[in-house]
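First comes the structure, then the notes that go with it.
Missing here: one protein chain of the complex. Every other protein chain is in place.
First chain written, first letter: the chains are A, B and C, and each begins at residue 1.
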Amino acid sequence: MKNSFGNSINITLFGESHGSAVGAVLDGFAPGIAVDEGFIASQMQLRQGLDSISTKRREKDKVQILSGVFNGKTTGTPITFLIENSAQKSSDYNENRLFARPSHADYTAHCKYHGFEDYRGGGHFSGRLTAPIVAAGALALSALKKKGIYIGTHILECATVRDDAFHDYASNIAFLESAPMPILNAGVSAQVQQIIEKAAAVGDSVGGILETAVIGMPAGVGEPFFDSLESALSHAMFSIPAVKGIEFGMGFEIAKSLGSKVNDALDVENGKVVTATNNNGGINGGISNGMPILFRTAVKPTPSIFKEQQSVNLKTGEKIRFTIKGRHDPAIVHRAKAVQDALTALTLCDMLALRFGTDFLAM
Amino acid sequence: MKNSFGNSINITLFGESHGSAVGAVLDGFAPGIAVDEGFIASQMQLRQGLDSISTKRREKDKVQILSGVFNGKTTGTPITFLIENSAQKSSDYNENRLFARPSHADYTAHCKYHGFEDYRGGGHFSGRLTAPIVAAGALALSALKKKGIYIGTHILECATVRDDAFHDYASNIAFLESAPMPILNAGVSAQVQQIIEKAAAVGDSVGGILETAVIGMPAGVGEPFFDSLESALSHAMFSIPAVKGIEFGMGFEIAKSLGSKVNDALDVENGKVVTATNNNGGINGGISNGMPILFRTAVKPTPSIFKEQQSVNLKTGEKIRFTIKGRHDPAIVHRAKAVQDALTALTLCDMLALRFGTDFLAM
Amino acid sequence: MKNSFGNSINITLFGESHGSAVGAVLDGFAPGIAVDEGFIASQMQLRQGLDSISTKRREKDKVQILSGVFNGKTTGTPITFLIENSAQKSSDYNENRLFARPSHADYTAHCKYHGFEDYRGGGHFSGRLTAPIVAAGALALSALKKKGIYIGTHILECATVRDDAFHDYASNIAFLESAPMPILNAGVSAQVQQIIEKAAAVGDSVGGILETAVIGMPAGVGEPFFDSLESALSHAMFSIPAVKGIEFGMGFEIAKSLGSKVNDALDVENGKVVTATNNNGGINGGISNGMPILFRTAVKPTPSIFKEQQSVNLKTGEKIRFTIKGRHDPAIVHRAKAVQDALTALTLCDMLALRFGTDFLAM
Partner (left out) sequence: MKNSFGNSINITLFGESHGSAVGAVLDGFAPGIAVDEGFIASQMQLRQGLDSISTKRREKDKVQILSGVFNGKTTGTPITFLIENSAQKSSDYNENRLFARPSHADYTAHCKYHGFEDYRGGGHFSGRLTAPIVAAGALALSALKKKGIYIGTHILECATVRDDAFHDYASNIAFLESAPMPILNAGVSAQVQQIIEKAAAVGDSVGGILETAVIGMPAGVGEPFFDSLESALSHAMFSIPAVKGIEFGMGFEIAKSLGSKVNDALDVENGKVVTATNNNGGINGGISNGMPILFRTAVKPTPSIFKEQQSVNLKTGEKIRFTIKGRHDPAIVHRAKAVQDALTALTLCDMLALRFGTDFLAM
């Protein structure tokens, strides 16, 4: 459904980078859930990223809730999140009208919308659109926590550096919820910041691999054949601008292994069925098996770099060389983490509601 | 929508491995498209795989079309594909009732369906369900070819062996359309068959990485924010049992690179905008850019191996050790190729219809 | 979604009047529900109508269940109903190719499908497509009964004759479940049969008004703003070929009344909130209020009459006069009753599942 995602619970997204506002409508969400504005603000802050390595466009990103909340609790009717755009400097983008920035959506949007698209700052395709996703996702994260379901994401890889694997899910996830830099190992965190700063210094950019873990998910959730948990989660994750890959459990490595080495033997622990290993990332046949859900996404380096590049003048059709202006991040992987948490939460809320009803999260 | 996929054009899947039949209903497909039963049969044959390395369950897989075709052409109303199950030997599976096969959907389906699921041969979660997908996909492939859009998939990696990359899209795709083994390099093909046979000999299994290319796709197709081409394609691909990862263009590698190394410079060739490299796999901002669409999926080794494994008796909750019986493939990656082509075709038909209307394919 | 209806629980319809079969796939239906084949057959029989006043095309309409049922119970995966076409006499329809029967879908289907439609017997637009709806609906009716929800439909009006209103919902509905003619008053029933026979005798046809009551529906079900119970039920009912109107509660009469005369005062009865009158037909603001749901549909006279009519030759574009051949009902209102019950049941199951989860009906 284009700018809507989800079935029983769905989110509809709107806005452009340099329009008056960006926002989202969250529908189907259970009534009676307390809205923790502090938690929403903290998630928005994580999406802003560290000052030292993030965009110079620093908006306050104050989230207004226009509907669906009454006396501090959700009403069960659509919840609208609105974030005004206050710091846009459109003049920076005026000349972008003429050429398509490489690896951005400029050319493809031009083809799709016949030149009527709002091209300023990427318009509707800007990473700014992820702000209302994070706001809505914060509510979903809160609701899931009440049901004992916790979600956390860290940067597993950046350039040649690799973070520790999740080793103690509960405490790792708790740590990540408030860590300014989403990396488990402090030494790695410092290295990654240096890598980003170094790229920024030469007008370049870096990407990274994000890893998400979900614990507490009950077994038996997912709607295959086509709405498997993997299908639903990947559908959501590829909405994050810059994501170019996703893998569950062992992912691409499992494809190179022998069945006998990677099958997850079933076991019983305290009367509960578990698997001895978790190579399938908590999902079998598209349905949760009660083990931690584990997946990784590939986030490409920000395409906005400050080196001269080759492109095409969309008006004349001529080849040109130019250098991007404006304020751009040398990396977004550390900021995308908050978006990945948000979309994971929204997807799981929807899947739980399909199985157990829209009231489930409220009870 | 659970067992339905697609918007303007959608497919609904039904059946179980050991029920009377499996099938699919394809809705929204344009009228007036000639149904090439020979081509459908050839795709079904590719899904069957080579005799030497495939399941001993050899069904004729005769595709009956129950509706939606009149005088050899589509009518525009729902097309129903039915494939009767003829070679099932349920006795092999009777004891599966008691335990969940590791890395299969047995345990998760049991949780979701409270024990009422048809457990025989994996029931609704069997790879057999992909047969009607291939039948429906053959029709989609035919229609796309008429519009100059071609799709091909090969095994890029299996164990330690790697096929050639796509080097001449048009001829590579034409070759793959009828190759009994979907591998571009004949030497690699022989090696992969040996790897599979070797695994089979010891009761083990292997997986692999499938790579799909699409050429001829017009620029400007895709429905972001949430229904990007990547979201739609990944949603479809994770429906293939055993797929645990997907990546577009450079995929996970792009995450480790510098922006300046991987941005796809725009160029003009014969008056048409192209990119100098194709690290984004033909998609920017979720919309096709006219370059070849390129993605890879990770197919895990068949979880049905003939070595003793540990599991749990679902009735008593006790840990058990057992060995799977029945007829199982030592690999399905070479067979999954036909499914990947089919789902790619169905997804693209839907995306084209959203943009250009359901009549588009007919014209 | 064209030939699919419903959200959490949905039905997908396929087939043509003179193709090999008609059928439906029911998805999202809870596992563990016993399939009562006798009840399905009895509903199919009601749809066939009385011998004396129904079509001469008497098919056995044997319902095959191809998937989704195991050991006599639903599995939770798609349930496929297939009814083979055995008694079609296509030769009767051959000349229909040339002209569009007035008030049928012949001309409009021709416009929509560019002449590729299966025109025989109305093709996909034949009333025959309602057979699998009745089969699927029988399952929904059974499941609702287990939850204390009962549905019944009678012919309220036919020509100048009017049946008794529902007076004792429970017993009236029980009576209608097995009445060969869906009319509460025996005298009226005889009159209606005479009216139909009389019309048949002169090659003419009649319509009628169907009234449906639902009791036992819990308060609080419905998904406004857009998926109100009225929206969902009307959406379903207008799928019945020949339905041209629907009204809830007092319906069109309420529009002519004063608010003070028709507001339903709230009352308390045995600790339960009820309304003193039920002019709103059990629905306020699109949500059930716990009172009987009551609505009426207008079923037009069968457009297939045996009098000479004026039409157009679709090939030449010339005006023609002709007389329809074939076997046609002088009325379908008494047969549409079973379809109306079925679609009501399917719609309510879906609405209940949205609110309470897909497991709700199973518990």
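Observations
Operating definition for what follows: a contact is a pair of C-beta atoms (placed from the backbone, for glycine too) under 8 Å apart; a residue touches a chain by one contact, two chains touch by 3 or more.
This is a predicted model, so every value here is computed, not measured.
Across A:49, A:102, A:123 or A:241, the single residue that touches the chain missing here is A:123. In the full complex, the hidden chain is touched by chain A at residues 1-4, 10, 12-16, 19-23, 25, 27-28, 31-32, 64, 66-68, 70, 73-80, 82, 112-114, 116-118, 123-124, 359, 362. Residues of chain C that touch the chain left out of view are 1-5, 7, 13, 99-100, 102-109, 111-112, 122, 124-125, 129, 157-160, 199, 204-209, 218-228, 230-232, 234-236, 238-239, 241, 243-252, 254-260, 262-268, 271, 273, 275-276, 279-281, 283-290, 298-305, 307, 309-312, 317-319, 333, 355. For chain B, the residues touching the absent chain in the complete assembly are 7-8, 353-360.
Going forward, only the chains that are shown with their structure count from here on.
Greatest Cα centroid separation from chain C: this falls to A.
Computed centre separation for the pair chain B/chain C is 38 angstrom, with centres defined by C-alpha atoms. Look at where the CA atoms of chain A average out and do the same for chain B: the two points lie 26 Å apart. Counting partners per residue, chain A has 7, 355 as the residues that reach two or more other chains.
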